[in-house]
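Here the complex is missing a single protein chain, while all its other protein chains stay put.
The letters A and B name the chains in turn, as written, and every chain counts its residues from 1.
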Amino acid sequence: MYGNDFSAPENTPGGGLLGEVEAAEAALREAATRQRGAAGPDADLEAYFADVIDADQKIEPRDWMPEAYRKTLIRQIAQHAHSEIIGMQPEGNWISRAPSLKRKAILLAKVQDEAGHGLYLYAAAETLGISRDELVQLLLDGRQKYSSIFNYPTLTWADVGAIGWLVDGAAIVNQVPLCRCSYGPYARAMIRVCKEESFHQRQGYEILHTLAHGTPAQKAMAQDAIDRWWYPSLAMFGPPDGDSTHSAQSMAWKIKRFSNDELRQRFVDMCVQQAEILGLTLPDPDLRWNDDRQAYDYTQPDYDELMRVIKGNGPCNRQRMEHRRRAHAEGAWVREAAAAYAAKHTSREKVAA
Amino acid sequence: MSTERAPLWEVFVRPRRGLAHTHVGSLHAPDAELALRNARDLYTRRQEGVSIWVVPAGAITASSPDEKDAFFDPAADKVYRHPTFYEVPDGVAHL
Partner (left out) sequence: MKNTFALALALGDDALIAAQRLGEWASRAPEMEEDIALANIALDQLGAARLLLTYAGELEGAGRDEDALAYLRDDREFTNCLLVELPNGDFAVTMAKLLLLSAYQLPLYTALAGCADERLAAIGAKARKESAYHLDHAALWVRRLGDGTDESHRRMQAAVDEVWPYAQELFRPWPGAPVDPATLRADFDGRVDAVLAEATLTRPADGWAPAGGRDGLHTEHLSFLLAEMQVLHRAHPGAKW
């Protein structure tokens, strides 16, 4: 029973999702000191692994782990890293045209953060025995995926706001539980990422709030962006639980803590009130409070569309991959030069305080 | 060819004076100088540190005290990186 992972925001230090990240960090420290069962690493390896997972402690890189656990983590962390790197493009699209210098600075910092998050995550994946080069190649060859949300275009400035509020918001709902993931390097990377992501979501919400309280044209721009991003954001949580292929085993290993549908519901419930304060409408005529469930009923996203986009036929799949491949190919001579220089010059290490 | 891997470096940051360097993560760089620059940009974007070590297979490289100003001061005014910079309208929860 993992329900305690989502304690009510007002009861958590710091409040809100950021508070949950802090709670996860505290839990990580606390669990590290907890006594476990008798199995030591020298005894039965599988029993030891199960013991650590049961005690909510972290598996670390040099621990024994089932091969499927390792593969699942590599796949998940790599896709997450790729998503951060590809995710730079739709927002990067508006850096040059940001409508004020303050917004330009914030957006640049945000896109830069995404590169940073990608690097944290590649580093976490590398602890599982695969190199970043291999992972990047898997992405470029189309053999590993990234979040399908980034295959939608950013058509107006308000899309930058909608990505921050809805896409980053959905990502955070997905990621906060990952701060408690059983694999140590991933959990630690996620704690760092989530703390930084909080700024992203707020900047998106602030953009929309400003637009929604601006000129009629600005308000229309904001509503149009929400109309286009709402359902793709709901689809970010993946297929409905019945159709999800990896969920059960990932839950048992404490890689995943909540089902796709649980997280999607949580996201919807958060967004309704936030949309009201914006004075904007979520594009779902059937969205309404269900007193029995103590949650909002809502219309499911079009999962056939999700599958089409995942398979490569979203509006921007080709463009995003082409962009990434070109940057990689055009940078090759620079990377070669740096390697050649390093080989020529034995680094003069500095000894410092 | 470019697929030769730039070596992996482990990064240690001293968060504040009086505290020990703490491992914060890793990165790739072809040499120590670049590793240190990259570590500064990647791991101290929010003033997380006053000193960095990068460690390739057993050897330690650290930023020298002389370079501290140029290394860390520029992050000091980037308040928009911190979530508290944003005005959240009253009554908005979960943000």
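Heads up, the rule we're going with is that a contact is a pair of C-beta atoms (placed from the backbone, for glycine too) under 8 Å apart; a residue touches a chain by one contact, two chains touch by 3 or more.
None of the values given here were measured: they were computed from a predicted structure.
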{"item": "Given A:Gly16, A:Gly116 or A:Gly238, the one touching the chain that is not displayed", "value": "A:Gly116"}
{"item": "Residue touching the undisplayed chain, where the options are A:Leu28, A:Val52, A:Met65 or A:Met88", "value": "A:Met88"}
{"item": "Absent-chain interface as seen on chain A, which is shown", "value": "85, 88-89, 92, 95-105, 108-109, 111-112, 115-116, 118-119, 157, 207, 210, 214-215, 217-218, 323, 326-327, 330-338, 340-341, 344-345"}
{"item": "For chain B, residues in touch with the removed chain", "value": "27-29, 33-34, 37-38, 41-42, 45, 69-71, 73-74, 77-78"}
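The rule we apply is simple: only the chains that are shown with their structure count from here on.
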{"item": "Centroid spacing, where centroids are CA-atom means, of chain A and chain B in whole angstrom", "value": "21"}
{"item": "Chain A partner contacts - residues on chain B that touch it in the complex", "value": "1-6, 8, 25-28, 30-34, 42, 45-46, 51, 59-65, 78, 80-83, 85-89, 91-95"}
{"item": "Residue numbers on chain A that touch chain B, as the complex places them", "value": "9, 16-18, 102, 105-106, 109, 112-113, 116, 119-120, 123, 126, 131-133, 137, 189, 192, 196, 198-199, 201-203, 205-206, 209, 270, 273-274, 277, 332-333, 335-336, 338-339, 341-342, 345, 347, 349-353"}
